[in-house]
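One protein chain is absent from this view; the other protein chains keep their places.
Chain nomenclature is as follows: A, B, C and D, assigned in order of appearance, with residue numbering initiated at 1 for each chain independently.
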Amino acid sequence: MSEAVEKILANYEGENPGVIGNLRRMLNHGTLGGTGKMVILPVDQGIEHGPGRTFGPNPAGYDPGYHPMLATEAGCNAYAAPLGFIEAIARQYAGTLPLILKVNNSDSLADVGGFQSALTSQVRDAVRLGCSAIGFTIYPGSKFRNVMYQQIRDLIAEARQAGLPTVMWAYARGNMDKDAETAVDVIAYAAHTACQLGAHVVKVKPPTAHLAREDARKVYESIPTETLADRIRHVKQAAFDGRRIVIFSGGAAKDTDSVLEDIRQIHAGGGDGSIMGRNAFQRPLPEAKALLASVMAIYKG
Amino acid sequence: MSEAVEKILANYEGENPGVIGNLRRMLNHGTLGGTGKMVILPVDQGIEHGPGRTFGPNPAGYDPGYHPMLATEAGCNAYAAPLGFIEAIARQYAGTLPLILKVNNSDSLADVGGFQSALTSQVRDAVRLGCSAIGFTIYPGSKFRNVMYQQIRDLIAEARQAGLPTVMWAYARGNMDKDAETAVDVIAYAAHTACQLGAHVVKVKPPTAHLAREDARKVYESIPTETLADRIRHVKQAAFDGRRIVIFSGGAAKDTDSVLEDIRQIHAGGGDGSIMGRNAFQRPLPEAKALLASVMAIYKG
Amino acid sequence: MSEAVEKILANYEGENPGVIGNLRRMLNHGTLGGTGKMVILPVDQGIEHGPGRTFGPNPAGYDPGYHPMLATEAGCNAYAAPLGFIEAIARQYAGTLPLILKVNNSDSLADVGGFQSALTSQVRDAVRLGCSAIGFTIYPGSKFRNVMYQQIRDLIAEARQAGLPTVMWAYARGNMDKDAETAVDVIAYAAHTACQLGAHVVKVKPPTAHLAREDARKVYESIPTETLADRIRHVKQAAFDGRRIVIFSGGAAKDTDSVLEDIRQIHAGGGDGSIMGRNAFQRPLPEAKALLASVMAIYKG
Amino acid sequence: MSEAVEKILANYEGENPGVIGNLRRMLNHGTLGGTGKMVILPVDQGIEHGPGRTFGPNPAGYDPGYHPMLATEAGCNAYAAPLGFIEAIARQYAGTLPLILKVNNSDSLADVGGFQSALTSQVRDAVRLGCSAIGFTIYPGSKFRNVMYQQIRDLIAEARQAGLPTVMWAYARGNMDKDAETAVDVIAYAAHTACQLGAHVVKVKPPTAHLAREDARKVYESIPTETLADRIRHVKQAAFDGRRIVIFSGGAAKDTDSVLEDIRQIHAGGGDGSIMGRNAFQRPLPEAKALLASVMAIYKG
Partner (left out) sequence: MSEAVEKILANYEGENPGVIGNLRRMLNHGTLGGTGKMVILPVDQGIEHGPGRTFGPNPAGYDPGYHPMLATEAGCNAYAAPLGFIEAIARQYAGTLPLILKVNNSDSLADVGGFQSALTSQVRDAVRLGCSAIGFTIYPGSKFRNVMYQQIRDLIAEARQAGLPTVMWAYARGNMDKDAETAVDVIAYAAHTACQLGAHVVKVKPPTAHLAREDARKVYESIPTETLADRIRHVKQAAFDGRRIVIFSGGAAKDTDSVLEDIRQIHAGGGDGSIMGRNAFQRPLPEAKALLASVMAIYKG
């Protein structure tokens, strides 16, 4: 029984024991198990960006068996992927590695006239495949907001009845310019929105110091946003004063020092962890494991 | 990844990954995790025999929190109990200790005119409480056979859809005298029946050398049944030539040496483990833990 | 926020906030609100025993409006009745007085061949009438056990989904003589059974010192059962070591001193309160209110 | 495309193509594939008679993998078994060996007060396991007739919607003496009843020359029933003048010559094949294969 984990779970006190059990399972798994911090390996970039761009840099990643092996050996808390990748490995990994089924996905081939992922799998897929959570992407800012929010409204309810928590990817996109997508006020807004929609775990990008919304400019004068740590702190504050788990993505693959500096700031700001895909699986296995070990060492503090 | 466990799971090759995941979870949990052997703590005797008789010898057991604590500290693979006891502790234990919800139960107050347990909880209770399996008692030999088998037929199917395996308690009772209930031919028959009904884990009593069925007498001349180990071996054979997990109860509380001698024989005969209730929770905590440790040491071989 | 109430509710930690909210509503209502004790006014005797026998002694009670008025003026925590009585007053009292809909009931006209109440209303009746709980009677010991337990299994689940807790009347009857019905071992067994079936509040009769079950005699040598307080203490112990709310009926109308002496013992033994019907509504209003005031004064300690 | 098979299938002209396809599959499979004759291996005796009696004579049969291997190597048209045995091998054999899921089963431990099998699996089990048919036992003559016939009424309809035909075991039992169970008039009656209930394939015992029903005595004076071939001819006549497939069991294991003589008569009388369990799997593998080869040779004519 980890005190750090139980303290976090106390924030979800109205939730049923099935959902709590799966959150606990993820929080207690892997190298960071019991610390209250999480590092999740997500591999949905094959469909999101195309297989060549995604797995070309490290062709071992074309194999759906590669990623849960990496997640296991690197000691990640969980592995997240779309239906096909989970189906290919669930028989082998269910019950040993917490699996998160991404139930919606976008791709780069289509232009659907705005930002909205396609529903690509069902809650009952997550159940039959022995998953510990569903994952869902929202695009706060998209003109398709109402469709997306209604979808996740229904999926969260169905997942709860199956004892599954929801991890929500919240990417601000649509009614804003590129800089706004990672502006600290917008990231905070996206994180808060995800929490209000009922997400158990929220995933956002690390916020920049940019302020995107004129109407928020004044109030941000008194909110420290200079360092990434400051901004992470503010995002956590927006996530119900820290009562919801917020983890941060690393974005496109980059050099190790940059990655680790980000992690140090996320940790300093009270972030709950990272979701690290391309920076992990696009490196050769030993490098990926070394990087993830360094990341986890920082979160262990 | 335990080879012993994966070898067992290979026998359930048509099953969905959700069910496999929960079987794997139970087989990989606790002191015997990864050995392919299981020791389960069951506490349904409060309703089956009455609370005074059950918890009087060790009043700590009146507290529903006592048993999962004992199961955890003693390193059991799972804890099985009726709805009320599971509800009282699921928030705290889901995701750390595999829980088995007994979905039917009998009691000693009523005489329902034959042997048939009452349905006392639902598969969706098991799901919302974060359980890893459902438990169900059949009484092969009961005149209510058809009702019971239809109930478990439907419950197994519903549990499967929720990713939950079924642990089946198979107690021969009804159309036979007392000695027959534990006769080796009858126990083997009960175990085989449970397997044919689709049980993932079967629980029977240790068989005696008695032969109850006249029509089987001849064939048993060539089946060794002298020692308990011999008889366990035959029961495992009847359980699909060892392809199904069969665990054995200890029955009423008795002295430690008798318990351990039984376990040695069960182990020698290839039994997959024990389900040990009163012999565990009716002893004071240190003694219970010591006994369970000795039992597990034997199974570890 | 009452500490006493919250401490009790902590025992229902896996339950959803809707159910918790209604339990809290009852525990915080009336004179005993916030003390953790409850006095409930039940009026199902009209159907159970016939209207003349029930309301003749105080004809004001024929009026369904009389009882919620009495419950309100006397400061009861809740009022329990069958469908008709609740329908007659729900428009007026929903939202001010916690209402408990008895969803099954027996009567004295029919002999159904054993002990089993008739289902007389639905969970959705309780919802449309603004009730705070459903009430259900089980008869542990009845040969109709399996039917009853399956009924309440399904009703509790349905009530939970509607945010309603279940108050369970547990009267041992059937496979036993009259003395056994209130024997301390049997009452403890009945209370434990109700808890295992998932009851949120259990209602039993005050137990006598009689021991009914031969198989339990030995263990009861070391359980104090001399005074009613002792026996109440044991019943609470059987109710998950005190983790479930257990309230006691008063039975047939009797003199005030006897009633109050029982209450003092119940209170001394740690009982959570009383359900007091005929002793209340068969008295003239001022006397009824005076008696209930005295009872509540004792529980207030 | 086998003419013999298509001629048989023309008798089921109102049936949907899914059901026809699975009948065709069974008729075209194995050594007798395309001849219009069938030999099915049924292994439900483990639950019907007990595992020791059933598999003791050839212990290889305890292994659920043994029987489909035998059915395959011996060139049987299909393999029939209860849920557990099918689950254990469906992953490996679905799509290569036609599987028949016995959805009800009896056992020898219980006395349920008459002749009625228990429902032990569902049509959706047959579907998920890739079966080609369901199997169901009726006991014409049983006082539980109405329950059984309603069950199979519903199961046939559900199976049809899943594209599955129904093989019906029709054993006359109950309201008659032992001799009557295999009397030619009774067997003909049982076969006709199964056809009227909608069975696609009927399985009965070889009829004796005994006449059981006084009311039929007169008419049977003009029906030849002297030889088994005569009687088989009459049973086929009773089965819609030969328009339904009727196969015959062999009963308890017996010597090869007796078995083969029966088969010759069945063939001579126009029987459509055999269902041969104990006579096959209780022999050592080479003998079993040799016997089945001889049987099939007779049917090939």
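Everything below uses one rule, namely that contacts are C-beta pairs under 8 Å (C-beta built on N, C-alpha and C of every residue); 3 or more make two chains touch, one makes a residue touch a chain.
The model shown is predicted, which means the values in this text are computed figures rather than measured ones.
Chemist: Going by the touch rule at the top, give the shown chains the omitted chain contacts.
Modeler: A, B, D
Chemist: For the chain not shown, which residue from D:R91, D:R153 or D:K300 touches it across the whole complex?
Modeler: D:R91
Chemist: For the chain left out of this view, which of A:N105, A:S142, A:T193 or A:T225 touches it?
Modeler: A:N105
Chemist: Pick out which of A:V19, A:L70 or A:L83 touches the chain that's been left out of the picture.
Modeler: The single option touching the absent chain is A:L83.
Chemist: Which chain A residues would touch the chain omitted from the figure, given the whole complex?
Modeler: Residue positions of chain A that touch the missing chain: 46-47, 49-53, 55-57, 59, 62-64, 82-85, 87-88, 90-92, 105, 107-113, 116-122, 124-125, 129.
Chemist: Residues of chain D in contact with the chain that isn't shown?
Modeler: Per the touch rule, chain D residues meeting the hidden chain are 1, 16-25, 28, 90-91, 94-96, 124, 127-130, 161-163.
Chemist: Identify the residues of chain B touching the omitted chain, counting contacts across the whole complex.
Modeler: Touch with the absent chain occurs at residues 14, 16-17.
Note that in this section only the chains that are shown with their structure count from here on.
Chemist: In this assembly, which chains make contact with chain B and also with chain C?
Modeler: Common contact partners of chain B and chain C, which must touch each of the two, are A.
Chemist: Pick from B-D, A-B or A-C: which pair repeats the contacts of B-C, with over half of them the same residue pairs?
Modeler: When the residue numbers line up for over half the pairs, the pair is B-D.
Chemist: With centres defined by CA atoms only, which chain is the most remote from chain A?
Modeler: D
Chemist: Averaging only over C-alpha atoms, locate the centres of chain B and chain D and give their separation in whole Å.
Modeler: Here the centre of chain D sits 35 Å away from the centre of chain B.
Chemist: Between chain A and chain C, tell me the centre distance in angstrom, where each centre is the average of that chain's C-alpha atoms.
Modeler: Centres of chain A and chain C (C-alpha means) sit 49 Å apart.
Chemist: Any idea how many Å lie between the Cα centroids of chain C and chain D?
Modeler: Measuring from centre to centre gives 58 Å for this pair.
Chemist: If a residue has to touch 2 or more other chains to count, which residues of chain A qualify?
Modeler: 16-17 - these are the residues of chain A that touch more than one other chain.
Chemist: Mind giving me all the chain pairs that touch?
Modeler: According to the stated criterion, the contacting chain pairs are A-B, A-C, B-C, B-D.
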